[in-house]
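Sharing a structure here in structure tokens format.
Note that one protein chain of the assembly has been removed; the remaining protein chains are unaltered in position.
For clarity, chains are labelled A, B and C in written order, and residue numbers in each chain start from 1.
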Amino acid sequence: MDELVRIVPYFGTHNPKVARAIVLALILVAPILALGIGPAWVRILDFALLYVMLAVGLNLVVGFAGLLDLGYIAFYAVGAYTWAFLASPHFGVHLPFWIVLPLGAGFAALAGVILGFPVLRLRGDYLAIVTLGFGEIVRIFMNNLNHPINITNGPQGINMLDSLHIFGWDVSRRIVITDSFSINSLLLYYYVFLAFVTLSVILVQRLQVSRIGRAWAAIRDDDLAAKAVGINVRNCKLLAFAMGATFGGVAGGLFGAFQGFVSPESFSLMESIIVLAMVVFGGMGNIGGVIIGALLLSWLPEVLRSYAVPMQTALFGQVLLDPEILRMLVYALALIFMMLLRPSGLMPAHSRYSRPDLVLANKRVGP
Amino acid sequence: MKKTMIALAMLAFGTVHAQEMVVKIGSSAPLTGAQAHLGKDTENGVRLAIEDANAKGVVVGGKKVKFELVGEDDQADPKQGTAVAQRLVDAGVKAVIGHMNSGTTIPASRIYNQAGIVMISPSATNPTLTQQGFENVFRVMAHDGKQGPAAAKFALSKLGKKVAVIDDRSAYGQGLADEFEKAVKAGGGTVTTREFTTDKATDFMTILTKVKSQNPDVIFFGGMDPQGGPMVKQVKQLGIEAKFLMGDGGCTPELIKLAGDAIKEGSAFCTQPGVPLEQLPDQNFKARFLKRFNAEVQAYSPYAYDATLTVIDAMKTAGSVEPAKYLPALKKIQHKGVTGMIKFDEKGDLKDGAITVYAFKAGKWEPLK
Amino acid sequence: METLLQQIINGLVVGSMYALVALGYTMVYGILGLINFAHGDILMIGALVALQAITFAQHTWPHLGALPTLAFGLVVAVPVSMLMGYVIERAAYRRLRNAPRLAPLITAIGVSFLLQTIAMIVWGRNYYSFPQLISTTPLQPVKGVYIAPVQIVILIVSAVLMAALIVLVNKTRIGRAMRATAENHRIASLMGVDANAIISLTFVIGSGLAAIAGVMIASNYGIAHSTMGTLPGLKAFTAAVLGGIGNLGGAMLGGILLGLVESIGAGYIEQFSFGFFNSSYQDIFAFVILGVVLVFRPTGLLGERVADRA
Partner (left out) sequence: MIKLLEAQGICKHFGGLQALTDVSLSINKGEIYGLIGPNGAGKTTFFNVLSGAYTPDAGEFVFAGSQLPYGEAHKIVERGIARTFQNIRLFRELTALENVMVGHHTRSHAGLFGILFQRKQVREEERLVTERAYELLKYVGIERFANTVSKNLSYGDQRRLEIARALATEPQLLALDEPAAGMNATETTHLRSLIETIRHDGVTVLLIEHDVKLVMGLCDRVAVLDFGKKLVEDVPAVVQRSAAVIEAYLGGAHAA
């Protein structure tokens, strides 16, 4: 939050209170403004929030604990398929969200631990390739587990997933107030997702500024020294994988409910890399930065898609670079240039793992 | 502050009820990416139909109506498909002709269903599309549940009883291969092996060696041409004598190009829903299409054209452009299109859709009688 | 029996292609300790450039003959790929040599994406038919068992290149400088080795190898396109790790082994698993093997057991 406040022009540095109010207002009003352009933009915002959640979760693994995970989307898939299994006509089971979402998160966390165990001793680059393999394995299984027993319905995916019902209230149904005035369900999803994202951010922030967050940072910076101050490196790494996966699992469940359809092609390696690009772009380890990174990189392609094609058609009479290529170009350049020019990301504000201000307010502490 | 927000919200949520003279019709297909040529073809089919209708002048419920095309690009990606569907709903279209691929059509159909908008796909052939129980979902092409059996019937009667089946684990390939396998078994044939590859693979030697060990008469591949071409080559490299059969994913010039000198006359076949272009009831269509867009008909434009005019026909009959009003008319419609008679069964599938078998001959695909 | 023999040949051919690609991975890793994720994409660029050159040659000199045409393709593609490797190393990797471990790795992923995007801009997303200048008409060494001349060529090329590299690394001055640089850049520099030049040279050689591998793969399957490098890249990396990354012989061994495991595994898994698994799991073998090897023998089959450079 503080990072977000700081980037507000002028007020960010001069009057943080006003800046904070501006940020809050923007977050709350954004979907209504987007609705002015068209509900499609609200849907994009909804997806952006899911990406924020994924990025915040991956940041916990990559940014805090320094474990490069290229198979992160697998946990998203676990969450989404949990929803598909337990809240769709596929098995004829329709459980409420407060059972399915925690279960999805739990399965994802379990998957995180299963991935974590064999890779505990691996160094950064080996870890990357094994996690990549893990992501692919999960996808391949989902694509093939329709034979000999049909579990995942294979490449056809699972359709007609239940939408999100929060204690009897169907989020996917517009609220009709009068005949001419109703609240779009996309807006409702936005605020529901916003609640989940806010909760995730609060939890991740609490973890960061805690005994556990500091232990992760210590392992990231020097795992031998971390052992030497008494940190159980193995358990801490497993916890990082499990916690990161949990957020992925919740996001996956919400994705399933929102989209109403899951199929293995939504969980490709490309998606893992997109989320990684968001984390890197915003600044590894820096929650505010990661949020901005996720928002920017999920909006940019849509903006490109709306304006790049008409602009090119107007300028050159044809489409030279289609939006998909522009999108890949953006991700590729984001990864390369961020690492080369600003390894700490768009907003290299220092990550904090303590709150010295609380205790040391009356003591003189230098720069 | 509060008041302006409410005003803004009213502006955003309010729906326009006034009857417009302009009626928007949506079209969604991949306009960029690997299947862009097919997507553009589909969209142009819709465009031509709208231009024809406008030129003729359509009167619905006593009012003169001008139709307008809203074309969107779904990149053949399910997630983009739903985003695009939302954009079309936002734009206030009264019907959508699309999407092109089954993978994008199925999730998108849910959004159209919620918005109460009629959707007719000119080309999505996955059977489950019309099995969702959506009232407003139709298609004007025979689905895989018909193509698979047709291909199986051809294989069993003309090529042999022992069949090996391969699919590429994509929604399209697996769906078609499953229908084919079912029909072969029902028709008294034997499936010697069922093998799998991916839609990114280029090496099929391992699975083909396995196929070869069972010595089938026919190899059926449910997949697309980038895999089909090299597969034909490797069939030859392993000295396999079996005939090679594919669905519509292989009925392309691309397959012939990629298969190179390995493809032989009399040993490669493919099936495709619909009648061959040369045998379209309305031969005029091809010429008019070429004249209008300076491009040959690729595949789906006649179906998109028919789908569009079918909807317009239904609007005329019902005397309304509102989907809820013209839907009953559409269900009962009998529209004489360029691809044949368009009428729907209770699920929204085309009744009596034709399937054509093609054989490789003289460097191209020739329809068999 | 014929089937098993045929599967072994299939495995050997695929395996030697993996090996060919793995040699490049292993060279770069041996010296820099960097997984060059973009290696597979350099392969793809090599194949597409060669395709361009071959098409040009076929139009300009239609009577050149198959092998000279192929040679022309290589003569164009190899230097282009080498230049590309050089540029990538200079522009993207060199500045990160002393950065935290994640930085060069993430950059490499970015470079891989960038190369694919560039290829899509230049060549589109189409699948190109790659001229099969080496015959694909199969021979029958044993009745019922088939192997095409192009496959034999692939086997020979990868063996020859591996041998040449081993000689280069072990018997020449450049090779000695490479080994010194691999041991420790700074100390090598102090001993008068131009470490930067050696690292550049390694990238250049590795990229040249990738181009040859790309042409071989495209010739074998008769197809080339912008994403053709991804899968061989991943598999070859697995092969390199399996054999012991940094070890040239290991790359060869790992490649062949992986090829055999994949073809025999996919060929017989259905029997082994009582029909539960089937060939749709073919792409999993590489990753499973990778995981198992790294857990139980982190330095691979032929790799030396080096203490973790903590």
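Heads up, the rule we're going with is that contacts are C-beta pairs under 8 Å (C-beta built on N, C-alpha and C of every residue); 3 or more make two chains touch, one makes a residue touch a chain.
Keep in mind that what you see is a predicted model, and the values were worked out from it rather than measured.
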Contacts of the hidden chain among displayed chains: A
Touching residue (missing chain; options A:226, A:250, A:304 or A:339): A:226
Among A:5, A:217 or A:250, the residue in touch with the chain that has been omitted: A:217
Hidden partner chain, residues of chain A it touches: 203, 206-207, 209-212, 214-215, 217-218, 220-222, 224-233, 239, 243, 285, 350-351, 353-356, 358-360, 363-367
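Here, only the chains that are shown with their structure count from here on.
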Interchain centroid distance [CA atoms averaged], chain B/chain C, Å: 39
Inter-chain centre distance, chain A versus chain B - centres from mean C-alpha coordinates, in Å: 35
Contacts with two or more other chains, residues of chain A listed in rising order: 143-144, 325
Where chain C touches two or more other chains, by residue: 278, 280, 283
Residue numbers on chain B that touch chain A, as the complex places them: 5, 8-15, 17, 32-33, 36, 73, 75, 78-79, 82-83, 86-87, 89-91, 103, 106-107, 110, 114, 126, 128, 132, 169-171, 173-175, 196
Of all residues in chain B, those that touch chain C in their complex: 33-34, 169, 194-198, 200-203, 205-207, 209-210, 212-213, 225-226, 229-230, 233, 236-239, 254, 257-258, 260, 262
Touch list for chain C against partner chain A, complex: 33-35, 92, 95-96, 99-107, 109-111, 113-114, 116-117, 120-121, 234, 237-238, 241, 275-276, 278, 280-281, 283-284, 286-288, 290-291, 294-295, 298, 308, 310
